[in-house]
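I'd like to ask some things about the structure below.
What you see is the complex with one protein chain gone and the rest in place.
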Amino acid sequence: MSKPKFAMYWAASCGGCEIAVLNIHEKILDVDANFEVVFWPVAMDAKYKDVEAMEDGSILLTLWNGGIRNDENEHIAKLLRKKSQILVAFGSCANEGCIPGLANFSPASEIMTTAFNTISTDNPKGILPQPHYKMPEGEIHIPTILPMLRTLDQVVDVDYFMPGCPPESHQIAAVIDLVIQALQGKAQLPPKGAVIGAGASTVCDECERKRNVKTIKEFGRIQLQHADPELCLLEQGIPCNGPATRSGCNSRCPSAGAQCIGCYGPAEGVSDYGARLVAAFGSVIDSNDPAEIDRILDGLVDPAGQFYRFNLAGSMLKASIPAIRANGG
Amino acid sequence: MTEDTKTFEPTIIGFTCNWCSYRAADMAGTARMKYAPNVRLIRLMCSGRLDPTFVLKAFASGADAVLISGCHPGDCHYIEQNYKALRRYHLLKRVLGQLGVEPGRLKLLWASAAEGAIFAAEINKFVEEVRALGPLNYNKYPLAVQAHGMVGTEVPA
Partner (left out) sequence: MQRITIDPITRLEGHGKIEIFLNEEGDVANTYFQIPELRGFERFCVGRPIEEMALLTNRICGVCPEAHHMAAAKAADAVYKVEVPRTGKMLRELLYSAFYATDHTTHFYALAGPDFVMGPDAPVAERNILGVIHKVGLEIGGQVIQMRKYGHTVVEIIGGRKVHPCTSIPGGLTKGITKEQRDEILEMGKWAIGFAQFSLKLFNDIVLGNKTYVDLILGDIYTHKTYYMGMVDENNKTNFYDGKVRVVGPDGKELVKYAPHEYTENVAEHVEPWTYLKFPYMKKVGWKGFVDGADSGIYCATPLSRLNAADGLATPLAQEEYDKFYKTLGGKPVHQRLATHWARLIELLYAAERWVELASDPEITSPNYHAIPTGKPTEGVGIVEAPRGTLTHHYWTDERGVVTKANLIVGTTNNYAPISMSIGKAAKSLIKKGTVVNEGLLNMVEMAFRAYDPCFGCATHSLPGQMPLEVTIRKADGEALDVLKQYID
């Protein structure tokens, strides 16, 4: 009897999710033993035409990482949705946009004009790439960039959501175990739409730093001090997104002395991640005087970036007004 | 801004607190003080209850501006929670500014229960200020305006 089929694909992403999967180390052999890998561009040579030739629903499990940036991403998302029984939004990009989602702060056109006119770019005519271009031998194509970076579930129906940038390897291993057990009839998969491979609480819950009542008189920068390694970072005025970020990573970054930047996405029960952090940070500012509040907030040099770093595309507003207006909104 | 700003009627959501500002609005109503109908009031028990998510949801759903109103500093029915509203408002304004939402679209107003006339006047002023800014049209963006569809975005029972 043939093994169930497995696929993994990357859209507007960085490859970190692929590395995280490879970092399950020996467990990759379990994947090999229990699945037939039919499409995984980083690791094997199946092409788009091979996917198009597959029967609908013939791939049991597809892990999709990456945001939807261009029309090729969108096309492949719809293609793989058709060919797969279970489609997982794998990693922060697919779930909420992740770092590529920061592009939604600006009109997409500005992004192009920046890249093709940098200090080292030799482009006196201001040439910009074209989706269709006639060369002497024929017309060649590259995908059209779409006006917004979108999450996977803003484009297709998604079965499960696995957050993280990337998802931690021990979480990936646990999910693979669960799927293999389910295949053998020994376990049940969670209900459709569930968040898998992550905790149900916040990073603060997993963090081992000491916490007291927070009274922030100053927001600082991590490089301009030697932070106390035992005390909560936010309490020391170093911005940290632990209060709104989903647990599951063992509070890796605060344990290493760095702030939680929020790569695991919104915690359980959070509708808008940035709003949750506005509430949290707002609550701990130690002043009731508007002028003093402003002075303290001046220390937070990029609040929108701090609060929507991984999450802009998946947030309630999804993009800035200039970006939306450039889209004809 | 493509619409004629003179004929544009702003849609404004006003979050008022049960003990002061909502009663101010009530007072303006019973005294038949005329004030612009553009503000739809939503009553919270306290301005400190205002989750910044409500403001974002208002904008995402098509509001052109949002008003937050509560008891004067020192008069909060729950002692200090209007100060939370104050701090969140300051921070939220900065975040919205980075998203291109003009500061004039978010207003914080302290009003006691007896200040019906002041409340009405402030609303009228705010409506004209927003009219001059023009429509925001956040919800014209083609995607759904609901919060991201992940399980876990609903508040557990």
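First chain written, first letter: the chains are A and B, and each begins at residue 1.
Throughout what follows, contacts are C-beta pairs under 8 Å (C-beta built on N, C-alpha and C of every residue); 3 or more make two chains touch, one makes a residue touch a chain.
Please read all numbers here as calculations on a predicted model, not as lab measurements.
S.K.: Thinking of the complex as a whole, which visible chains are touched by the chain that is not shown?
M.R.: A
S.K.: Given the contact definition stated above, which residue among A:86, A:111 or A:174 touches the chain not shown here?
M.R.: A:111
S.K.: Any idea which of A:8, A:99 or A:179 touches the chain not displayed?
M.R.: Considering all chains, including the one not shown, the answer is A:99.
S.K.: Since one chain has been left out of the picture, which residues of chain A touch it in the full complex?
M.R.: Residues of chain A in touch with the missing chain: 10, 12-20, 22-23, 25-26, 28-29, 32, 36-37, 40-50, 69-70, 72, 98-100, 102-103, 105-116, 118-123, 125-131, 133, 135-138, 140-145, 147, 149, 165-166, 169, 221-227, 229, 252-253, 255-258, 261, 263, 301-302, 305, 309, 326.
Methods note: only the chains that are shown with their structure count from here on.
S.K.: Show which residues of chain A lie in contact with chain B when the two form their complex.
M.R.: Chain A residues touching chain B: 95-96, 105, 148, 150-151, 153-154, 158, 161, 193-195, 200, 265-272, 274-276, 278-279, 281-283, 285, 287-288, 290, 293-294, 297, 300, 302-305, 307-308, 314-325, 327, 329.
S.K.: Which of the residues in chain B end up touching chain A in this complex?
M.R.: Contact set of chain B toward chain A: 51-53, 55-57, 59-60, 73, 80, 83-84, 86-92, 94-95, 98-101, 136-138, 140-145, 147-156.
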